[in-house]
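In this view, the complex is presented without one of its protein chains, the others remaining in place.
First chain written, first letter: the chains are A, B and C, and each begins at residue 1.
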Amino acid sequence: MSQTAKPLVRHPALKRNQLGLTQRDYEGSMSTLCAGCGHDSVTAAIVQAFFELEIPPHKAAKLSGIGCSSKTPAYFLKEAHGFNSVHGRMPSIATGANAANGDLIYIGISGDGDSLSIGLGQLCHAIRRNVNMLYVLENNGVYGLTKGQFSASADAGTRAKKGEENRMSPIDPASLAMTLGASFVARSFSGDKPQLVPLIKAGLSHRGFALVDVISPCVTFNDHEGSTKSYAHTRGHAQEVVNTDFIPFRQELQAEQGAGELTAVTMHDGSVVRFRSVSEGYDPTDRNGAYHHLKELQGRGEVATGLLYIEPTSLDMHALENMVDQPLVDVPFEKLCPGGDVLSKLQEHWR
Amino acid sequence: MSQTAKPLVRHPALKRNQLGLTQRDYEGSMSTLCAGCGHDSVTAAIVQAFFELEIPPHKAAKLSGIGCSSKTPAYFLKEAHGFNSVHGRMPSIATGANAANGDLIYIGISGDGDSLSIGLGQLCHAIRRNVNMLYVLENNGVYGLTKGQFSASADAGTRAKKGEENRMSPIDPASLAMTLGASFVARSFSGDKPQLVPLIKAGLSHRGFALVDVISPCVTFNDHEGSTKSYAHTRGHAQEVVNTDFIPFRQELQAEQGAGELTAVTMHDGSVVRFRSVSEGYDPTDRNGAYHHLKELQGRGEVATGLLYIEPTSLDMHALENMVDQPLVDVPFEKLCPGGDVLSKLQEHWR
Amino acid sequence: MDYDTRDHTNDFVLKIGTVNGTGSASANGILMQAIFRMGVPVSGKNIFPSNIQGLPTWYEIRANKRGHTSRSPHFDVIVAMNPKTYEQDIAGTRPGGSVLYDSSWPLDEALLRDDVSFLGIPLAQMCVESFRGSRKRTLMKNITYVGALAALLAIDLDVIDEILKEKFSSKPHLMDSNNSAIKMGHDYVLEHFDYPLPARLERMEATGDSVLMNGNMAAALGCVYAGATVGAWYPITPSSSLMDEFVALCKQLRKDPETGENLYCVIQAEDELAAIGIVLGASWAGARAFTPTSGPGLSLMNEFIGLAYYAEVPAVLFDIQRTGPSTGMPTRTQQGDLFQVVFASHGDTKHIALFPADPGECFHFAVHAFDLTERFQTPVFVVSDLDIGMNDWMCDRLEWDDTYRPDRGKVLSAEELQNMEVFYRYMDVDGDGIPYRTLPGVDPKGAYFTRGSGHDRFGRYTEDGDLYQEVMDRLAEKVESAADVLPEPEIIQVPGATVGIVTIGGCRGAVLEAIAVLADESIPVDFIRIRGFPFSKSINEFLLAHEINIVVEQNRDAQLRRLLILATDVEKKTLASVLDYKGNPLSADVVLRGVRERLGLIPVAVE
Partner (left out) sequence: MDYDTRDHTNDFVLKIGTVNGTGSASANGILMQAIFRMGVPVSGKNIFPSNIQGLPTWYEIRANKRGHTSRSPHFDVIVAMNPKTYEQDIAGTRPGGSVLYDSSWPLDEALLRDDVSFLGIPLAQMCVESFRGSRKRTLMKNITYVGALAALLAIDLDVIDEILKEKFSSKPHLMDSNNSAIKMGHDYVLEHFDYPLPARLERMEATGDSVLMNGNMAAALGCVYAGATVGAWYPITPSSSLMDEFVALCKQLRKDPETGENLYCVIQAEDELAAIGIVLGASWAGARAFTPTSGPGLSLMNEFIGLAYYAEVPAVLFDIQRTGPSTGMPTRTQQGDLFQVVFASHGDTKHIALFPADPGECFHFAVHAFDLTERFQTPVFVVSDLDIGMNDWMCDRLEWDDTYRPDRGKVLSAEELQNMEVFYRYMDVDGDGIPYRTLPGVDPKGAYFTRGSGHDRFGRYTEDGDLYQEVMDRLAEKVESAADVLPEPEIIQVPGATVGIVTIGGCRGAVLEAIAVLADESIPVDFIRIRGFPFSKSINEFLLAHEINIVVEQNRDAQLRRLLILATDVEKKTLASVLDYKGNPLSADVVLRGVRERLGLIPVAVE
């Protein structure tokens, strides 16, 4: 493996994980996004999450649609295959790749235009199939790459840079996902790395479809006064409902620090998600209760963040489809082709 | 108008409405659906609703996608224009027609395949725009016209005629619509005409997007033991949460009959929807409460029916787009074309 | 063309008109199979409505000792079970033919013809007396006419008996009723009519090496044998049965012996955009993946097809054509998607296509398609149609070479990558226009970023015109080079022919039958059937070698002719057209009339 060679050339000061990799080894090419774009912070959080989870970069697959957000897979995990597909159709690419090789760790990056307009149908159906992947929705309320039109997540009353107002009510990916039966739903803010990193790690470890809706401001087209997706507005209205802490499998639990009752959920791979309800009586394992709470906050103009809902024991697409554990790409042809004798037997019935 | 001529040739016994039309005048061509198909009952309910609302047939426009359900607009209102478009894309056709001529009464007919698979994105966005139309989703859990594959509304655990089981959880159009902020959400059963007719009438009078999800069994492919969309199963599990009664504008309120507290909601056109909560404490004007109740029933395997949610004062697309009241198709060209002088003035700025 | 002077033994067409949803399919199947087992070449064409129950539907069986089994509209025997279509069915009977009808109700005098013999059997009445339950009675009515036809057409009762035994081995309780229905119909004929009819059967030995298949079943089998593991689809007539068959076969042949788990994954997508997306994702990850669809689905796949072409992602698409444009006539056949297939998507694109003529080729071309798509790293289309895909064809028994191994094309292994200095995805290393690809998860060195946006030979994003053009020119060269390895055209030449008939797909049978008739009239014509696009040199040579080439195809706009004009050196004016696009399987009559018109043997008919 090429990594083993790397440490030699690395600067000794750089911290290494069990694989001997430094955080740099999880980075990608230089970002070409605008200085200050929220998406770059999300990229940084992803890099840290993968580094801390000690995932061999090439065992991950990065998928995206089209948009500024969808460009970002080029900016992390340079040693992983990436697929920057077409606008709004990444979920189907992910579904197919997943069917072919369930052993890879799939991370999909999308934007609010990519996911909630052109891609809404595919997103909903990937959720329904519970495709095993982390789906990061970099949500800025606008179409960045096409210069700032409102997206479907733009709040009613929010104003565009040029001043005109969006009057339609937004599509909220989190409550939508919960309604559709998603097995993992979280929301965070690109400016809140301490909250975002554990959520990404939990999402990566969740077996099934993990949606992380990240408010990720567009500094160029939607960070002005009057926008409800600006840094300022988000800082002012984000309401953490659950504080999450992720302990990867193999790492011993540290002594529980801090107050408040602490719940722990164990994932398929043995990792543990620990969370502390910040918002009074919030239980992220109770779908209807969580949904209700979410909507109440929304009613008050507040944005619930944190691990909103989790169903750690849900069946993912592979289980639902009763597929073999071995990735289909690894099944030898001999096991797939029934051969000549079977063919002649079959044809006996066709006479 | 041709109707005025009709009564002469009509059989005197047939009851007539204010327009002098009989129920027959609201019918269409012979149905080619299977004997016993739920969709034909929905067609009958639509005919009755239009007759009772005394709508001149040609003032309605019938739209649909593709499917057995989508064929039904041919079976009612023969004097109305119909548009049987392509699979899953009827909402966009309706949106465009509506933008061009807001004076017509739009009724869209779709199926669960048409609406929840290929058409899911368009349905969600028509809801978001609050397009002024009645959207009837004839929901049978299968793709009838293509011979019985499961649709996205098939319940987990339901079995196909050939026996294999659907393991994915269903997409429930009602709770989806409520999550997306729909202004009118109802559910009924093709076998329950007394409940269905007033809901259709209310939906037609609602200004905005009115979704009526009708469980409409497919006798050929999904009416067997083990199906959760069969006549038997639906009869057994339908739970009316609100009993609705619709009083068109101009008709004096009859003396209130029956017990239970009765609420009345007045629509844009002055018509009144009266409902009596059957299910303890159900309030169809409280979105979150109604949603919660709905989900609870769902948890118990019961299907909530009736007027699930209504927001009579919502702004429809025309209002949101600040359009003139006059249908755009009627605006004279002279008002649309700025003329030569303006053109030369404009060009002064282009030098 | 007039068959009627000929002896009709083992040479007739039987047409059965019923109401759809009344279960006549299995009865008709028994008839087909019986004729087949008597060793007589036979085919069955199902002319059904886009509806589930209550509308007219027909099944046409043609038995022909010469092996001509394309559709023929010369109906010798009509089984009229649907009063709604009595008029057209009776009118459609050839002079001297017979009409078998249900005499439980009197036949309208007005419909009678004196050049046709009417055989009334009180089928409904007999079944009401002999069976219980309306569904049962309806079904048995069908079996009863089978019994009657057995007598009228001299079908061997033992053969029918054998078929029923196989059919109902699992459900013996049905055996008795079927037997008695057969007997009932048979006896009635013996008592009341002269039998057999001039249109009759006589044992032959012409079907020994053959099987009865439809193209969708065969294509599905091809996918199984090619080692396809991921299938994605959205139901659409007439392609749905391809995936139904694939699933059925996999349930039988693709379960892990120990765990019973699936060695395949079939996903019913939410629409065709998702279906092709799933296929691209699966192929990109290294699986052999495919999607069956038809016109409307193909239109929806356009954007993704362009991505696959430009990003060089394999994908196998089956286009089971139906009558277009738009929704068109979903249960009728056509060859109207040729242009859409080869030029799908915006921008400069060109796609590889295979054109099977029958179920046998559907099987072999399906296997071939997977090799081609991986070898050339571009989408490959198998272009079939409703006639090939859903009708019952007699074909040679399928053979399988157990030494076959998939051609995965240029896929680099971890070892190969390790031994490489550096890997560049779109570099033309071998000078054949085909770059090397890598699969995710194999090795960090193989990592690259797949994109539909501008990229250079290194796989890097670019907006540089020269670097962009370099890749585009290679793509053109790559796809063109496939011409050399695609199936060669089927060519049949005769001495002295100056006229060539060019055709494609399911037109084969009708064209060969027409050529046989012309041969009898000693009018020699050569035959070429295109089997792949881009076109091979041999096609060019054939066209240039003939003074006039008549292109026979089933669409309005002469799409094959257009492709020949664009992609060969032949001069336009030497390419004539015979077009049939009414939606039914092609018949030799249409070809003959067209060819005679083009050759000036008869005046051009003005329709």
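Here is the rule we use: a contact is a pair of C-beta atoms (placed from the backbone, for glycine too) under 8 Å apart; a residue touches a chain by one contact, two chains touch by 3 or more.
It should be emphasised that the depicted structure is a prediction, and the values quoted were computed from it without experimental measurement.
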Visible chains that the absent chain touches, using the contact criterion stated earlier: A, B, C
Sole residue of C:53, C:103, C:302 or C:493 that reaches the chain not shown, by the stated touch rule: C:302
Hidden partner chain, touching residue among C:113, C:537 or C:582: C:582
From B:22, B:69, B:122 or B:188, residue that would touch the chain that is not displayed: B:122
Options B:104, B:160 or B:197, residue touching the unrepresented chain: B:104
Given B:74, B:247 or B:290, the one touching the chain that is not displayed: B:74
Per the touch definition above, residue among A:57, A:73, A:111 or A:144 touching the missing chain: A:144
Contacts of chain C with the absent chain, listed as residue ranges: 49-50, 295-296, 298-300, 302-303, 306-307, 309-311, 323-332, 334, 336-337, 339-340, 343, 345-350, 451-454, 463, 465-466, 468-469, 472-473, 476, 555-557, 559, 562, 565-566, 569, 571-572, 581-584, 607
Interface residues of chain B (partner: the chain not displayed): 1-3, 56-59, 61, 63, 73-74, 78-86, 89, 91-101, 103-104, 121-122, 124-125, 129, 321-325, 328-329, 331, 333, 335-340, 342-344, 346-347, 350-351
Missing-partner contacts on chain A, residue numbers: 32-35, 66, 68, 86-88, 117-118, 120, 143-147, 149-150, 152, 220
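Keep this in mind: only the chains that are shown with their structure count from here on.
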Separation of chain A from chain C, taking each centre as the mean of its C-alpha atoms, in whole Å: 44
Two or more partner chains touched - positions in chain A: 121, 124-125, 129
Residues of chain C touching at least two other chains: 270-271
